[in-house]
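Note that one protein chain of the assembly has been removed; the remaining protein chains are unaltered in position.
Naming follows writing order (A and B), and every chain is counted from residue 1.
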Amino acid sequence: MTTRLFGERVQRLEDERLLRGQGRYTDDLGNGALECAFVRSPFAHARIHSINATAARALPGVVAVYTAADVPFGDLDLPLLIPHPQLTHPRTQKCLASSIVRYAGEAVAFVVAESRYLAEDAADLVEVEYEPLPAVVTPERSAKAENLVHADVPANSAADVTQAVGDVDSALARASHRLRRRLRLERSAAQPLEARAVWARWDAVEGRLTVYDSTQSPTSIRGGLAVLFGLPETSVEVIAPDVGGGFGPKIMLFNPDELLVPYAAMKLGRPVKWTEDRREHFTAVTHERAQVHEVDFGFDDGGKLLALDVDFIHDAGAYTPYGLILPIITAAQLPGPYRVPNYRVRFRDLYTNCTPTSPYRGAGRPHGCFVIERVMDAIAAELGLDRAEVRRRNLLQPGDFPYSVGTMWQDGGMAVYDSGDYPELLRLALERLGPKPEGDNIGLGLAMYVEGTGVGPYEGAHVQVLVSGKVVASTGIPTQGQGHATVFAQVVADELGVSVEDVTVTSGDTRRFPWGVGTFASRGAVMSGNAMANAARAVAEKAKRVAAEHLEADAADLELAGGEVRVKGSPGRSLPLAVVSILSNPLRYAFGGGDEIATQFQPRPRPGPPLAEGEEPGLEATGYYSPSPGSTWAGGCHAAYLRVDPKTYRLEFLKYVVAHDCGRVINPMILEGQIQGGVAQGIAGSFYERLLYDEEGQLRNASFMEFLMPYATEIPDVEMVHLETPSPLNPLGIKGAGEAGTIPVAAMLASAIEDALGVRIDEMPLNPNRLFELTR
Amino acid sequence: MKPPVFEYHAPASVGEAISLLGSLAEAKVLAGGQSLVPLLNFRLARPAHLVDINRLAELTKIYERDGGVAVGAVVRQAEAEVDPLLRERCPLLPLALRLVAHPVIRNRGTVCGSLAHADPASELCAALLVLDGRVTARSQRGERVIAAADFFRGTMDSVLEPDELLTEAWFPATAGPVAIAEEARRHGDFALAGAARAGDRLALFGVATRPLLADPADPTRGLEPSSEPECSPDFRLHLVKVLVERVMQA
Partner (left out) sequence: MIVNGIERPEASDPRRLLSDYLRHDLGLTGTHVGCEHGVCGCCTILFDGRPVRSCLLLAVQARGHELATVEGLAQPEAPMHPVQQAFKECHGLQCGFCTPGFLMATVAFLREFPDPSDAEIADAIAGNLCRCTGYANIRRSVRRAAELSRQA
């Protein structure tokens, strides 16, 4: 295999279209469709006594108003996406609530009108009579269970799971030092700049449903819609066109709109579109992050961690459609890059009257990282040791792989780290960081992380060389800005010896590739990247077989390069890939454009049928990649110098360094963009953003005026050092990188602020106000 | 987030504008729209009529009068920010304007709209107060000039009557040192607290329901800031001291 594109800073192929304003996001499509608005619960917890839509239905321009009673799936519980044997009390919401609402923003009725303006007018006219019930807001209050979110879920607990490695109790008892901490993270949200949108058309003649959805998983939406509407899955197509950011919540399905919009389109016989606005995005789309950890740990005089006992509660929100994934991930990889010989972790997944949670960039990992890194800093502080030295003494060594943490992983197997060199990552980060600048109130922040990436079950890809010699490739997973069109083109171009501009990648369109899982958990590059390589390799093999016949050479002596199939070592003997593509499809009719050479009336170099035994027409192939249970494990170290203004408590980043290892890198430019963006989201979540619920369960800051997403002025440039330890688990040796930027930021900032101000940090996010209080 | 139904009026003269305001019930003036349109989009404001003053050429001037500078109701914040006359006579105003939102917002937002909107954290309201400026309000009932000290009543509340159009604001020229400082969470945000100084006069903003004059020697006297998630009363008082120190050193 030639490796000229793999590893190169290839400029993105998708950019020009986006830069010219020719992007195609869901709301850009479907002009003239009916538009919709939801009636949403203003209460966090209430009984619904009645819903009266008479006035709304009578408003001119209103086409339909649906309540639960009006739709056949009104009483259906939306699916539990990821069941788990220890999820003893799963609950999912109904498409439209009819008896009880359990969070402010829960959908109650759905209006379809000639325009969104009219739909909002009508939504204002729907009268719902509520009887407010007591709201359970924080995870701590939920744990007290003074009030229940679901009357039939005792203690508000969806699950209570304990795992243990070694003998924690006796190791704690024996340890020469023992400390306790209570570490708290608040609720936050991903907030992609494009909110969600769904547009559906029903073709009554063909009996075909086509849905455009700003989703991270079109293949799953397709499967679900087919089942729900009783259609053959071959009659349902779901397309994620350009998606304006995802970061996790767009992997959630089904959202009520994903059923109601297609339903309305089928029922009304007109295209229907719903575009979420920012206000509803704040409460209707899943959140994450709130977790409270009680940590008890013991260590020896040298700073070696001997035992770690963590008991944490996860704020699940009102329902658990995404199962236990978030607390499972925290629990599984909390020990991070360190050897923790005795580890016990218990979590409870608790219901609250808030928006449900699902993974948001990092997905439970920032929490685990925060806990273990706070532990490392606490050990250093207690023993008066250097913080880097304490980490060095506890890190796993390069010879320790594969390393089993002893906890269960999100794919149902055990968490086993495949490869890495953590001491080297720490060294690289500190080396690049350099000496501490002069001045007061400057802190050194340090945090290391691991990230299980590239979980299965599988992804696939289809690659085809067109008769023009251009290549089209497709995969089921959609892109939300990660540059799939470029990195997959690089992989394919390498295998086929063509230039990257000749490869057009389509992703997230079930018409082009119907199989797959979704874009999440930093799995796109690993899963679809390897599937692309497999498919392209199969195409290359076929090209050689077809060309061998015509070049009268042995296929083994051929190679693909420069857009040709050629005989190695004899430059004159070659066939352009375009010609091979034509030859791969024996024809009866010639259409011009060179394909007369493929007609059955042309003399052929070999006897036998035009299509050789076992061969299929067309220069195309499908490839899949499905790893055995287990993940590739990326890792890294964030280090920074930070100044805290002693008067205003603003942060000033003097230097921010990321040393990271995500195996072999397909495109460093894109990777660095992912990391910079991840760090920005981490800083945002650690010092600017939070979701402020009041006692009644009202989200108090549901706007960009008050949810303080940082601007360019708040985010520093990040310096990066790459280390590549190839993953042994997949042919390309890659590990995922989508979340690496975000995971350790909260831990790193806590470490830096603690160092700068000399106050202990046990919580995130912080803000100047809180730092002021802590220093009093 | 789409505006509710309203009737739209685009008068061509000030006279026409005030007669519309005098005759229509539940009418609102639309100036730069940078505060009003978000309120419409959230449906937090539901006026029956909008009187768009953006076509009133009469109100687009910045000119000298009575030992100060008058700024018409349709003067954009961005225009005032770079206006040579204001820079020379009322240098506090351009300084304050640079702290208002972002350049793109200032391209549309008006100086007078900011005053009429009376946000307690508004830099311009504090500037008007510390400079001891005035505004002119016109209605079918006549014209009145209101001193800054009498203009602001409470959170987004001024003495302006619904039928009145604020036609211009007047800022006296200053000779002594001027300065303005604020602390906001993000660049361009409304301030958690702010201080504006003109000579030995000091005004605070973002710390009460309206801008307040304060004693530079004891700026927090009598202040009872409310508690907000990003800012406890103690932190606010602390910030006031930090900011006052900063502006008094200028």
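As a convention for this text, a residue touches a chain if its C-beta (ideal position, glycine included) is under 8 Å from a C-beta of that chain, and two chains touch if they have at least 3 such contacts.
Please read all numbers here as calculations on a predicted model, not as lab measurements.
Peer 1: Which of these, A:Asp242, A:Asp349 or A:Asp661, touches the one chain of the complex that we don't see?
Peer 2: A:Asp242
Peer 1: So which of B:Val5, B:Ala25 or B:Ala175 would be touching the chain we can't see?
Peer 2: The one listed residue touching the chain not shown is B:Val5.
Peer 1: Tell me which of A:Ser142, A:Ser157, A:Gln191 or A:Thr725 is the one touching the absent chain.
Peer 2: Selected residue, touching the omitted chain: A:Gln191.
Peer 1: Which one touches the absent chain: A:Pro218, A:Gly364, A:Gly406 or A:Gly483?
Peer 2: Checking the options A:Pro218, A:Gly364, A:Gly406 or A:Gly483, the one contacting the hidden chain is A:Gly483.
Peer 1: Touching the missing chain, which residues of chain A?
Peer 2: Counting over the whole complex, chain A touches the hidden chain at residues 11-12, 14-16, 18-25, 27-28, 31, 117, 190-195, 242-245, 247, 277-278, 480-483, 669-670, 672-674, 676-681, 703-705, 709, 711-713, 715-718, 741.
Peer 1: State which residues belonging to chain B touch the missing partner chain.
Peer 2: Looking at chain B, the ones touching the missing chain are residues 1-8, 10, 30, 33-34, 37-38, 40-42, 50, 52, 54, 78, 101-105, 107-108, 187-188.
Note that only the chains that are shown with their structure count from here on.
Peer 1: How big is the gap, in whole Å, between where the Cα atoms of chain A centre and where those of chain B centre?
Peer 2: 44
Peer 1: Which positions of chain A touch chain B when the two form their complex?
Peer 2: Spelled out, the residues of chain A in touch with chain B are 116-117, 120-121, 124, 277-279, 647-648, 688, 692, 700-701, 703, 705, 708, 710-711, 713-714, 767-769, 772-773, 776.
Peer 1: Taking the touch rule as given, give the residues of chain B at its contact with chain A in the complex, in rising order.
Peer 2: 1-5, 38, 42-43, 183, 185-190, 229-232, 234-235, 238-239, 242
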